[in-house]
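Every protein chain of the complex appears in place save one, which is left out.
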Amino acid sequence: MTTATSGRTRLRGVVGTAHTRVEGRDKVTGAARYAGEVPFADLAHGWLVLSTVARGRIRAVETGPVLAMPGVLAVLHHGNAPRLVTDYAGLMGMTPDPTAAVFQQDRVPHVGWPVALVVAETSEQAREAAEALVVAYDEEPHDTELTTDHPDAHPVGGVMPAETGKGDLAAGLAASAAVVDEEYTTPEEHHSMMEPHAATARWDGGRLEVVDSNQGTTWIQGELASMFSLDASAVRVRSEHIGGGFGSKGLRAHQVAAVMAATELQRPVRVVMTRRQMFSLAGYRSPTAQRVRLGSDADGRLLALEHRSLSRTSTVYEFVEPSAGVARVMYDADAHHTANHVVPLDVPSPTFMRAPGEAPGSFAIESALDELAERLGVDPVELRLRNEPEVGPVSGLPFSTRNLDACFREGARRFGWAERDPRPGVRRDGRWLLGTGTAAASFHSGAGPSTATVTAEADGGFTVRISAADIGTGARTALTLVAADALEVAPERVRVRIGDSDFGPAMIAGGSMGTRSWAWAVTEAAGELRERLALGVTVPPEGITVRSDTTAALGALAQKERHSFGAQFAEVAVDTATGEVRVRRMLGIFAAGRIVNPLTARNQLVGGMVWGISMALHEEAVRDRTSGGLYAPDLAGYHVATNADVGDVQADWVDDADPDDPVGIKGVGEIGVVGAAAAVANAVRHATGVRHRHLPIRPDRVLSAAGTNGERRS
Amino acid sequence: MAPAPSSTSSAVTLNINGEKHRLTVDHRTTLLDALRERLDLTGTKKGCDQGQCGACTVLVDGRRAVSCLNLAVAAEGREITTIEGMAEGDRLHPVQQAFLDLDGYQCGYCTPGQICSAIAVIEEHAAGWPSAATDDVRPEAGPPPLTPDEIRERMSGNLCRCGAYVSIVQAVTRAAEAHEASAGDEGTPAETVKGAAA
Partner (left out) sequence: MREFGYQRADDVSGAVALLAADPDARFLGGGTNLVDLMKTGVERPARLVDVRELPLDTVEATVDGGLRIGATVTNSDLAAHPDVRRRYPALTQAVLAGASGQLRNMATVGGNLLQRTRCGYFTDLSRPCNKRAPGSGCSAVTGEHHNHAILGATDHCVATHPSDMGVALAAFDAVVTYETLDGPGELPLADFYLPVGDTPHRETALPSGALITGVTLPPAPVAARSRYRKVRERASYAFAIGSVAAALDIEDGVVREARLAFGAVASRPWRAHAAEAVLTGAPADGDTFAAAADAELAAARPLPDNGYKVTLMRNLAVAVLTELAEEAAR
């Protein structure tokens, strides 16, 4: 098997070669302006006020005293806010999360529900007035606890069927030489991107302009137009630089509140979420309770597989964390059953968060596979290789490419897996017990319809316009390389402009689909432009522009199982006297399509693996049962991995160009986190002999599991 | 727009990147907000506004500090250096250049804070300061070598949610080596490796 860090080799071209980010200089000098940093004359500042009760009704909003405070311009709330349209079909045909459609009702469905916006001349004045605003509630009893026997649990589909099933599970398990039947849980997790959500709205010549931090400008344009009953052409959304998204930067309360206030006051209004507000307004990953049952023959070939996942949603919006979906792609068995169920509770609405479904789902099933391997005495890598399916286990469709076996073989070689002694708890380095673990990864690969224009400028340069979003992925740079190759020119001659809804509809930065979707559109437009220029035309002063739309091409794609795959390896050190766990090294080998820019792609894959470390060891939002709100919702209370938590983490890839994509791209945004937490947990098991089925693997859990303490906190 | 000084606001002169700025600040205004909202120096980022992320790191009298917990009124008389003050004209600071070349970032929002912090880390290390990663902190033990573990610990006050820590450590390592090599030899140009992979 060959590996290449430069993707499919071509005789010429820049796709597949490392390039520093085209906006890199702006980012390292501080010149890059993010949403809350674009100056506006006469700007007013809005500050959101959130509910302090988990369920009930707003009895009164006492605006009088606050309106008398220095600098205060307005207080918007359900009693005076304009009515919004909320029954339209938004992203993926879903109606919008009512959390974003602010101030439309007196009902409070969770702690942290937006109840008012205070607008003032300065942010200091707005903050003080918002804190002073008295809101009276009629409180009602609340239920915020996800329990596996909750009576309101029900199957929910969403982006995939809620349940799949074939074969007789009981018979399969009964016929098995080894069986695993365990429960795994993951906690409430928050995106916690570094840039808080920020939007500035203003009316300019009869047009609404919103400078925002989001993952798709035409997406937000469409939502705001629908909500405020405006023609889409009357709304412009710009999002030049985005300080991270991870699924959270969609339609949120801040944009809608800013538009309301700008309309009310007829001046620019900026609304920025505080870090604490983000913990209830910005979405999050639901906790999951998962049960996995596996049965296999003595060689490890699966005869029965069941994966059931329970997650929660709010009472106002149905969102499912589809953790049981991962087995539909990864493993086959004659008896194969998966189910995603959801309980509505008095909590904020969860949403997509990096590898929704796959991240928690892979923790469960890849831990269970490790348990099965141990019971059988089969090497965990070998167990996975023996269970490679020929076709989609549920769909029966062929894979576009899979190459998971190549990932495992290459990863095992480079990680030194062959020398691994399978016995747990026998390697020591001073106070640390050492262990290694592995897990498989997969994430859906797709593309969404997009439009792009490419203009040949009179000065010999080329301008690409597409309403793409670079949320840190390196998309702007990748599209520059793709356009350069399609135009057959040096990348220095190409200027890519993104993040403006005026550039026309395009896929969002989500589902690991952004760069592939946009590159397709850019390739089409650039290719056609190159052909036109090849005819020897003279470029007029206004340039020559070609527009593309990939809708038809995508519609003609054959139905296949299209996914990125990967093999994760981790080495951990555990001090069982203190409960500390450190990840010393990780290696991920991925089959993730053609790699456009190795420099940024590697960074993104490693970043996903760092998320896996963080998920395995640190992240956990704790909900207070009495109040229904979060305990310590800030970056000191909610731990994400620091630099010191991340050891030697490496990512690489095998050749895996997607034959049906014009560039060969699959997507690298989310695959890095999938399986990473399971690899860490499996390594902790190998180090200590203790299996951790509940994340995060906190020191107290390690201590309790070591049997030196009877106290347990699940 | 600028209010007249009162019991709750003050006229101050802030020395930022070698330039003096005269402004009247509400005492509640943090140095961070004064930079971003009043002086249009938006390179300093607001990640948490609570001293829990490091995105707002600047240098105060040459030492790194979070500007979100510094009040602007209390910053009078101090020399503030922000990310906008690090490059010399078109020539990037070696730490900036290393972050650019080695892709020590993704979304870029924590980056100015990371770079300000890294510049200070190199100075702190050169001054012989130990860290929590230093085995023996006694002065007799001598200054610790700037290993990856030392850099990781010293840079841990700057969260990067994109998870670019591996390339951040590589960038700080490269810049520190360049700093060491050029110690006493000012004017050594930054190493530039256009398009180099890590």
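So that you can tell them apart, the chains are marked A and B in the order they are listed, and the count of residues begins at 1 in each.
Definition applied: contacts are C-beta pairs under 8 Å (C-beta built on N, C-alpha and C of every residue); 3 or more make two chains touch, one makes a residue touch a chain.
If you're wondering where the values come from, they're calculated on a predicted model, not measured in any experiment.
Enquirer: Identify the residue among A:Met92, A:Leu397 or A:Ala636 that touches the chain left out of the display.
Expert: A:Ala636
Enquirer: For the chain that's not shown, point to the residue among B:Ala65, B:Met86, B:Leu146 or B:Ile168 touching it.
Expert: In the complete complex, the chain left out is touched by residue B:Ala65.
Enquirer: In the complete complex, the non-displayed chain touches which residues of chain A?
Expert: 52, 124, 127-128, 131, 431, 577-580, 582, 617-618, 622, 624-627, 629, 631-632, 636-637, 639, 641-645, 698-700, 703-704, 708-711, 713
Enquirer: Would you write out the residues of chain B that touch the absent chain, in ascending order?
Expert: Contacting residues on chain B, toward the hidden partner: 7-8, 10, 26-28, 30, 49-51, 54, 57, 60, 63-66, 69-71, 73-74, 117, 120-121, 124, 127-132, 134, 137-140, 152-154, 156-159.
We adopt the following convention: only the chains that are shown with their structure count from here on.
Enquirer: Roughly how far is chain A from chain B, centre to centre by C-alpha average, rounded to an integer in Å?
Expert: Measuring from centre to centre gives 29 Å for this pair.
Enquirer: Mind pulling up the chain A residues that touch chain B in the complex?
Expert: Checking each residue of chain A against chain B gives 5, 17-21, 23-25, 27-34, 36-37, 39, 122-124, 128, 191-196, 241-244, 246, 272, 274-275, 471-474, 598-600, 602-604, 606-611, 614, 634-636, 640-644, 646, 648-650.
Enquirer: Show which residues of chain B lie in contact with chain A when the two form their complex.
Expert: 26, 28-29, 33, 36-37, 40-50, 52-53, 55, 82-84, 86-87, 92, 96-97, 99-101, 103, 105-112, 115, 133, 148-149, 151-153, 155-156, 158-169, 194-198
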